[in-house]
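Worksheet: the structure to be examined is printed underneath.
A single protein chain has been omitted from the complex, and every remaining protein chain is retained in its original position.
Should a chain be cited, it is by its letter among A and B, assigned in written order, with residues numbered from 1 in that chain.
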Amino acid sequence: MNKHVKITPEIVAEHGLTAEEYERVKRALGREPNITELGIFSVMWSEHCSYKSSRVWLKKLPTKAPWVIQGPGENAGVIDIGDGLAAIFKMESHNHPSFIEPYQGAATGVGGILRDVFTMGARPIANLNALRFGSPDHPKTRHLVSGVVAGIGGYGNCVGVPTIAGECTFHASYNGNILVNAMTVGLAPTDKIFYSAAAGVGNPVVYVGSKTGRDGIHGATMASAEFSDDSEEKRPTVQVGDPFTEKLLIEACLELMASDAIVAIQDMGAAGLTSSSVEMASKGGVGIELVLDHVPQRETHMTAYEMMLSESQERMLMVLKPGSEAKAEAIFKKWDLDFAVIGRITDSGHLVLRHQGAVVADIPLGPLADDAPVYERPWEPTPPPAEVRAADMPAPASLGAALTTLLGTPDLCSKRWIWEQYDHMVMGDTVIRPGGDAALVRVHGTKKGLAVTTDCTPRYCEADPRAGGAQAVAETWRNITATGATPLAITDCMNFGNPQRPRIMGQFAACIEGMAEACRALDYPVVSGNVSLYNETNGKGVQPTPAIGGVGLLADIDKRATIDLKDDGHVLALVGETQGHLGASLYLREIAGREEGAPPSVDLTAERRNGDFVRQAILQGKIKACHDVADGGVLVAVAEMALAGKRGATLKAAPAGIPAHAYFFGEDQARYVLEIAPADLPALEASATAAGVPFAVIGESGGQALTIGSEPPISLGELRHTHESWLPSYMGAA
Amino acid sequence: MKARVHVTLKNGVLDPQGKAIQHALSALGFAGVEDVRQGKVIELELTEADEARARAAVEEMCKKLLANTVIENYAIDLVR
Partner (left out) sequence: MRSAVVVFPASNCDRDMMVALEKLTGRPPLKVWHGDANFPEVDLIALPGGFSFGDYLRAGAMAARSPVMREVIARAKKGVAVMGICNGFQVLTEAGLLPGALMRNAALKFVCRDVHLKVEESQSAFTNRYAQGQVIRIPVAHHDGNYFADADTLDRLENEGQVVFRYCDEAGNASMDANPNGSQRNIAGILNERGNVLGMMPHPERLIEPALGGSDGRGFFESLVEALH
């Protein structure tokens, strides 16, 4: 790109800036920008970097607790897990790149979130991912599932971080815009956490990692633009990941971090060199000057514009203490990684770029970062959905037939086909493997474990965004609780449509309010997150999807609970109140073919009370197996416990007053199914009553079938076949 | 000088990737593809100007690293 190119309104529009925003650029500079400067403004003011539509709402989320060391605003959130250790984690979207090139898009998504975490000094110990694909019968879906899963595995497996949990669901609203949200959890000593604020005028600015090429130029602005059907032609802007280099970068950075050389460090993610240099300097309240000739380059004749906008992967920017360059360089050379001093910290408050002897950009940092545009977009509420009464819903031919159907649906079927492509055991600390509620990873060398999960129920969020936002938070809390761990904090990945449509903005606002309410009620703050807007195709948004990643702590992994039934003749008990809520349920969608109704209400007081009761019982060793009740209701929960434990169960018929299908498939919240040895039942029942926790014995474990009341038994073999075969046969039928 | 090394699987070694490609081609309606074998092409920019010496050097490279002669064959093209 010629640096003398004339800035026309077309060029401004191609950079995703409005005419008003362009006027603002000119005011900030006191002149017309050159093309490099325009490129820098365009990425810094993109939705992805500036959070311009979401920032006013994100402020409503609670972010503090005594155990929070670092909330939102850094590369990742940090919580104290005791004994001098911190858990560092974040979730991030890579939706648009994954739709265009699923393997590389997903792989680089994993690479990016890993860097966010090890940038802060943490060794990554677990990866998770939350995936939403279009309808299974959409012609692209199979190809996208295959590429995304292979990409996540290809990257995570090579770097040697276990991928231990996640979710994968399907809905037509994602046909043209899938969601690929990746989360990483890492561990660091609390006194060795690294931040991004630059400091020390004259300190060297150092570039490490891979060389810079022309890949991904304009990736950040792409991530903020709606898709149209011709977006497949955007392929060349997708970055290619190199997990081998990432692995070396992890080891080299952690080795350098063990010394005392780093002042500040930031990964080059979206908008690469631009966002990393601007964010580091502006957070530190200093200026920064880079000499672009010193940037390691993979291609020849790269312009300043290209270098500043390149999204080549596996690169980091650091500010070092003076005099420590040689020590740092030796470490990076040992790992065969590029190392170059490319600039200095200044006191100018400006970003100044030099290239081939000339100043090619000179921009005050304020307008690029802290004073970037912020919009209070108009919003309108989602109209309240009509209540669906269970009694008006058709009963199934038989409960068993409905259960079998549900367990073989795309959303409820076993995701083994996916997680067996991920190395979920490397690092030798995976205690609860994928397929249950939360996964549990041991804190290396200790008895402690971190329970991790991702959850969201987009159909609830669409019907009632406030309830849906609260439910997503509550479900992660419940999944963590079901292992015996104490939920500590969350990260969020807010995937929504075009915020310039008031209805979409209203979904966003209400989801945030619901999340905030749940976080407050459960003492479960948000410590990091990411916003992905414009997830829509031809004017139609995806279901609002605030994916939540939760992290909890279990002091002793030997006290953990898992979902598999352990023995015959044990009592099955249901904790929580069952009203038989069928609105927005999977039963309604999959069996009755209706997507309607209000989602179940989220009573956060009951959630906390019931969860605290269950966790305490687990820690007392009174619970043989535990599973939270979510999609598909109680019967699905019991069936999953039976399949995991290779052991059947006999359930009593539904209590009088609730239609059987509503009782067994209703999705009322704050519930758990417990397996209890008969001897422990009286004491547990008594303590439930004392705590005001609804508690009901619903059946008994044993046998090789699931039997409900007087209905004919459903063989576990048949259930397993249905549950396990949908995804492999779907993926196999190419 | 440029050397182009073609590495292919030996006959008799099962090539699951080739099979998958063949299957996909037939699913896309391309009839008459009897077999597919996948290999790789490795391009080397050499400073050596003498063709015989270049060939000998690349031959060594193939035996030592570029091909696994337990399962793979290789062929060398030199391009000026």
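Operating definition for what follows: a contact is a pair of C-beta atoms (placed from the backbone, for glycine too) under 8 Å apart; a residue touches a chain by one contact, two chains touch by 3 or more.
Quick caveat, the model's predicted, so the values are computed rather than measured.
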Displayed chains contacted by the hidden chain, counting the whole assembly: A, B
Contact with the hidden chain (one of A:Lys211, A:Lys247 or A:Arg589): A:Lys247
Chain not shown: contacting residue from A:His355, A:His424, A:Arg478 or A:His723: A:His424
Chain not shown, touching residues in subunit A: 150, 153-154, 157-160, 242-245, 247-248, 335-336, 419-431, 433, 442, 557-558
Residue numbers in subunit B that touch the chain omitted from display: 12-14, 16-17, 20, 64-66, 68, 70-71
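Rule of thumb we're sticking to: only the chains that are shown with their structure count from here on.
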Where subunit A and subunit B are represented by their mean Cα positions, the distance between them in whole Å: 41
